[in-house]
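Got a structure for you, questions after.
Heads up, this is only part of the complex; the chains shown haven't been moved.
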Amino acid sequence: MCLGIPGRITAITDAARLMAMAEVSGVRREVNVACVAGHDLEALVGQWALIHVGFAMSLIDADEAQETLDQMALSRESLA
Amino acid sequence: MKFASEFRDPVAARALLSAIARKADAIGAARARPVHIMEICGGHTHSIFRYGLDRLIHEGVEFVHGPGCPVCVLPMARVDECVEIAERPGVIFTTFGDAMRVPGHRKSLLQAKSGGADILMVYSPLDALELARRSPGREVVFFGLGFETTTPSTALSIQQAAREGLTNFSVFCNHITVPEPIKALLDDPDMVLDGFIGPGHVSMVIGTHPYDFIARDYGKPIVVAGFEPTDLLQSVLMVLTQIAEGRAAVENQYARVVPEYGNSVSLAAIADVYERRPSFEWRGLGEIDASGLRIRAKYAAFDAEEKFGIGYATGRRSVPEIEGCACGAVMTGKLKPTQCPQFGKGCTPDMPLGALMVSSEGACAAYWQYAGARETAA
Amino acid sequence: MALRDTHVTMAHGGGGRAMRDLIDDVFTSVFQPPDTEDQARLMDEALREPGARLAFTTDSFVVTPLEFPGGDIGTLAVCGTVNDLAVGGARPLWLSAAFIIEEGCEIALLRRIVASVAAEAAQAGVRIVTGDTKVVERGKGDGLFITTAGVGVIPPGLDLGARHIRPGDAVIVNGVLGDHGATILAARGDLALSVDLASDCAGLGHLMQAALAAAPGLRAARDCTRGGLASALNEMAAEAGLAVELDETRLPLRPEVAGVCEILGLDPLYLANEGRLVLFCPPDQAEALVAALRRLPEGQGACVIGQTLPAPAGRVTLRTAFGGARLVDMLIGEQLPRIC
């Protein structure tokens, strides 16, 4: 369930309605950014978010991602 | 694809599979005495089969496919009501694609469409909202279904419709929640589960604390997981580690997306628009207390149940499900899909009988489609 | 008489002067069929050769939108039928083209599509030798449907077909998968996706000639259209009584197509193509075949994607990047975008 996919916010398209353009592998779709919008909408541009049914639901934390990957590398090394 | 491909690395996967094997051996898991781990979420079921993880993983680890496909657990009576609304003159009924094939007692939405009902597939409730703006003479109904992941999108859409004063947009609300059916499963005396893979995208909305009861009250480990194959493998490893260490805790493998306390905007929107129903029916599981949401009275103008006098609004209860399906037993891990007497006979993906054959997320459909279980059955 | 109307009305289907003017001005003047009678009279010397056979096939084309990046319904209508002939080993010669036009269709659009048909036919080396037009009332059509039928000649001794496939044969495609399906999904507009993709629509007659020359042991070929590669392979595996095993890491896929699939929860193996075929040949001829395909523009992305196995009959599997395997079953109905 709950098909979600990482997309990059490339532009704010309608600030009043909290709409932005998101891009996934070269595919663009307008999404609602209400759930991830702070005070400065423009600050979203360039950020990655988890996109679900046309809504950016959560910003993706690159540090956490790296930490998870490091964690996996660990189990790899422990194997070696 | 950034934040996805990195988590599909075959080398990392092999390492994780080895680590899992060692851990499984360590705790004495074997084909005859497997550790039962339920992935609650249908998306996880999908990933398991898509990447063939069930075949690669140590034979002492057995995945039990949970009730986490909102399309699959939709009861027939609700589908009947969808059809009833969709067939009203003037209505444009909008829905996610995968809900089209779910059978009702009389017909599915796909069949209703072929019979002339104006049913449109959309990607987002925003698209239904836009359609309502552009079709002032028509009533645009959005088929709101899904767990906590999806609920904010319809809540925000209803709030937006209210702001714009749209009078021809409504939502037929079938949103359900994850913790309640899990509790129901855990309360089942025949329950055999040893741990859980927690739903990553539900959790990005609600955070990880709603699962505390699983560890605290039932003593079962749960790891909230991402959807890529190494995410899943790492999460299995974390569950096994808890078991090995005799712990039961809520852990978060998917921290890049899931904040501990969830998403405050989403939670506020849900709280503003929805309230709990006393109870809601799940296909295969029956009525579960407080497991469904309904639209609050202040948004009654956007509530299709109110607008059309249909469903729980009318006090009418569900028509009984079809006899002879073992969905409940499969969903609680008591039976494998192939052990259901209907599997591949009365129940196939093109003519599904039970919940789990309906969407490709459903455990039985996934078995059929990806695992080659058909030959086993035939 | 030159047509003065800008849109098609029911009068253009009524059998009278308006219809004749539409046909003469929009169709016949472009296709220049060989006969004035309502049948073409044809002969090709290759047909008289002992052992030569005639190949005959048909398809109706229904697509929304009628024009899309990389082609239109006219290019599809020619390529689709040319390809059905070509993959059977036939040299495509003659096409019929029947147009079912919805009242209200813009005549300028019709002219563009007819021009596409003519251009694609010229490119493929076939002639549109006979045709038909019908007009249906508004709301009883979808702008335009085209049905083509094609006749070609199969040279003596050539017999391609799934039943000739043997265990161990190489499975080869001529390029990236799913471009057409993803392009149409986006072009339709109702999912509000925007992507720089173009349909893979192409006539594959020349490519098949090159394939036959490079791999004389070629067993069978099939174009992957509706239902995608997965459906073509399932059909062929069933007809051959063999299994097919694909290698996920070798499947050629554009990132944009993968992106569309990720967003909508679709499987690219089931996306429609209109210029892609899958070929089966003995493993020792695979390299030569791939090299020959790559020499032509419509074979740029050719590669081996898997092999056949003796059993189980009719089963198609995909070996995943980490050695897992999954069944690539026949699609049930249409692929519907998934949300959950």
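Lettered A, B and C in written order, each chain numbered from 1.
Just so it is clear, a residue touches a chain if its C-beta (ideal position, glycine included) is under 8 Å from a C-beta of that chain, and two chains touch if they have at least 3 such contacts.
Note that the structure is a prediction, hence the values are computed from the model and not measured.
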item: Formula of the whole complex, where the shown chains each stand for all their copies; value: A x2, B x2, C x2
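By our rule, only the chains that are shown with their structure count from here on.
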item: Centre-to-centre distance between subunit C and subunit A (centres being mean Cα positions), rounded to whole Å; value: 38
item: Length of the line joining the C-alpha centres of subunit A and subunit B, rounded to whole Å; value: 22
item: Shared interface positions of subunit B, touching two or more other chains; value: 1, 4, 42-43, 69-71, 96, 123-124, 127, 146-147, 149-150, 361
item: Two or more partner chains touched - positions in subunit A; value: 1-3, 5, 24-25, 29-30, 53
item: Interfacial residue positions of subunit B with respect to subunit C in the complex; value: 1, 4, 8, 10, 13-14, 17, 42-43, 49-53, 55-56, 69-71, 96-101, 110, 120-124, 127, 146-147, 149-150, 229, 349-350, 359-361, 368-372, 374-375
item: Subunit A-facing residues of subunit C, complex; value: 186, 191-196, 255-256, 258-260, 262-263, 265, 338-340
item: Subunit A contact footprint on subunit B (complex, rising order); value: 1-4, 6-7, 9, 11-12, 15-16, 18-19, 41-43, 68-71, 96, 123-127, 146-147, 149-150, 152-153, 156, 160, 199-202, 204-205, 226-227, 230-231, 234, 237, 253-259, 263, 265-266, 269, 361
